[in-house]
Each structure stands twice: as C-alpha cells, then as structure tokens.
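Contents: one structure, followed by commentary.
Note that this complex is displayed minus one protein chain, with the remaining chains in position.
What follows is subunit A.
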Amino acid sequence: MRSVSGENLVQLLTPEGTRAAGPYDEWVADIDGARLQGLYEDMVVVRRVDQEATALQRQGELALWPPLLGQEAAQIGSGRALRKDDFVFSSYRENGVAYCRGADYTDMIRVWRGNAPSGWDPYEINMATPQVIIGAQALHATGYAMATKFDGADSVAVAYFGDGATSQGDVNEAMVFAASFQAPVVFFCQNNQWAISEPVTLQAQRDIADRAPGFGIPSVRVDGNDVLGCMAVTREALDRARSGGGPSFIEAVTYRMGPHTTADDPTRYRDPNELEDWKGRDPIDRLAKLLEAEGLLAGDFTDRVNAKADEVAGLLRHGCVTLPEPGELDVFNNVYTTPHPVLERQREHYSRYLASFEAAGGGKR
C-alpha cells in the first residue's frame, strides 16, 4: 500500500515539531541548534525566492515559474548534505537545491524571463542547468557517476526528479546502468503527489521506493517535509556511493502545495481538503515549532532571517528587471563549437537583413 506516513517512512522531526528517535539519528548527530537555525533560514529564504518569482510572473516580468512551495525540506535537507565536488543533475523545480549550490539569483530566473537558454555555468556550481524533458537527467547523472568512477574520484552525482518521471524509460534505464556499473549516483525522487494533473497513483501501484530494490539498488522512503530526515538519508546514500557501495534511491514523500507552474490551475483537479491536510505538515512550520521549543526562535534571529529573505527577494527582483536584452544575432551563438558554413550563411543573411532597416532609416514595414 502506498502511504504518506507509517512504519516505512524515515522521520526524525514530526509534524508537531518534536524529534523522533530512530536509526538515522547518527547521520544528523552534528546538527546542533545553530545548524538547525541555518536550515530554517535556508527554507524561509527559498520560500521567499519562490514567492518573489511567482509575483514577478504575475506582474509579467517572467513568462513562467515552477514553484517549489511545500518542497523546501526535501530540497534543503538533501542539498545541504552534498559536498562542493558532488554534481547535481536536476529537473526544473530544484531552485532550493540551486540555492544550496550557490546559484546566482538572477541566473535562476534568466531562463524563465526568456533571455537565455540557461542560467548558470554548470561547472561553477557543479549543477547542470534545469532539465525540462522528464527524467532525461537521471541518465546524465548515471553517466557522470560512471566517469567519476573511471577517474577514481569519490564525488557523487545526484539526480533529482519527480514521481511522474519514474514512469519514463530513461529513469528505469538509468537504474539498470547504475546498478550494472555500480555507479556512485543518488536518485532523489521528490514524490510531490502530482505530475501536473496526474496523481502519483497513476504512476505507481506500490511505493515508488519499492522499485529500486528490483534493480539491485537499496532504497529508502523519507518524510519529505522533514528537513532532518531528508538530510540523514541523503548523507547515508552519499556515504554509500563514496565508499564504493554504488547507487541509492531516495523517495522523499512531500507535496507540491502550489501549481505545477504558474500556467497551471490545480483547483481543476485537486481536492481542497488535500491541500489543507498537507498544510498541517508544512516543512517550515514544524522546524519553527522545534526551534521555538528549544528557545531558538528569538526575535533577533527571526528578524535576521526575515532581513535575509528581504535582501534575497530584492536581489532577485532587481536582477530580473535589469537583465539586459539579448543581442539581435545572439540566437546564432553556441549551436556549434566550430563554425558551421550553413549556419554562418544564415547569420550573414539575417545580419544584412537587419542592416537594411538601418540603411533605410529604421522601422520595419
């Protein structure tokens, strides 16, 4: 039976904000009060990034935005478990992970504003740019991990994808290759219950995590709204990969509280009671309760966190609205590494065409 709680779900922080003891405790033994506060700040900031970007879309500044509202714990918990030399291959919703990798805020919205085909330099933050074709990146992560093993390095490739992607051949082929070559790769599935309007029940008749063992890959289900649980299971999987234990599969059971993208209307397919139910499991609220109980949510701390969120939102907005327009001939750049005569000719034709308007004093027909 599929479940969103229960015995097979790793949970170190309950929705009531209390620590739940378990065998995964040792993986987060170093997370003291200050580091808990750090995780809280991360989640508040990425939620604010999400809200600001959504507002920018509503104001016509962005063409589209894929909100991560509700998935902050899954992304921050796992993202903060990674080392700098690990390499992330994500889908398009992992802005929280990109934040952990150190992505520039303007780079996060460059694509969605329509100014460039990608945001950041993958080699600067060790994270590939967002992948829209569902599940394709699971293979890229696996291949990268195979190459890492050829190099004798102990860094790990991490593939992020959603529940919908588990229906794709590429995700399943990736698990075959990862197991066959014992590639140091972690498959991190954020089961957010919905692939646009298709419920996870259409993708899976059993828990998604049940599939991996059939490929010879150990798997774990974790409460995806529990930042400590997500960090613990990711650290375990990374450790396995680094020490030659091969791939792992994590199913983080979470919920997409917003639409699939700003173009989507979830009220057409979702029961409002479901959303209310999940609001009770909000990843930020539960950590706030824990911090509160431990006296770590004092005024100056929350003031500092809110100031940081304000600052980041301001940088995001400023970066967005001041992004320079792309150049007229930039569309031809970087199709090939070396000149391609046919494309060079097309560039030359378009260049002359544009120049003809200038020669005529500007203005098109």
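We take it that a residue touches a chain if its C-beta (ideal position, glycine included) is under 8 Å from a C-beta of that chain, and two chains touch if they have at least 3 such contacts; residues count from 1.
Just so we're on the same page, contacts and distances are computed from a predicted model.
S.K.: Which listed name, "Gas vesicle protein GvpL/GvpF", "3-methyl-2-oxobutanoate dehydrogenase (2-methylpropanoyl-transferring)", "Carbohydrate ABC transporter permease" or "Indolepyruvate oxidoreductase subunit IorA", is the one UniProt assigns to the chain that has been left out?
M.R.: When "Gas vesicle protein GvpL/GvpF", "3-methyl-2-oxobutanoate dehydrogenase (2-methylpropanoyl-transferring)", "Carbohydrate ABC transporter permease" or "Indolepyruvate oxidoreductase subunit IorA" are compared with UniProt, the left-out chain turns out to be "3-methyl-2-oxobutanoate dehydrogenase (2-methylpropanoyl-transferring)".
S.K.: I'm checking contacts with the chain that's been left out. Which of A:145, A:165, A:222 or A:290 qualifies?
M.R.: A:145
S.K.: Looking beyond the chains shown, say which of A:76, A:108, A:157 or A:287 touches the absent one.
M.R.: Only one listed residue reaches the unshown chain, and that is A:157.
S.K.: Give the residue, chosen from A:269, A:336 or A:357, that touches the chain omitted from the document.
M.R.: Once the missing chain is taken into account, the touching residue is A:336.
S.K.: Could you tell me which of A:177, A:194, A:249 or A:278 touches the chain that is not displayed?
M.R.: For the chain that is not drawn, the touching residue is A:177.
S.K.: On subunit A, where is the contact patch with the chain that was removed from view?
M.R.: Within subunit A, the residues that touch the unshown chain are 87, 89, 116-118, 121-123, 128-129, 133, 136, 138-148, 150-151, 157, 169-170, 173-174, 176-177, 180-181, 333-338, 340-343.
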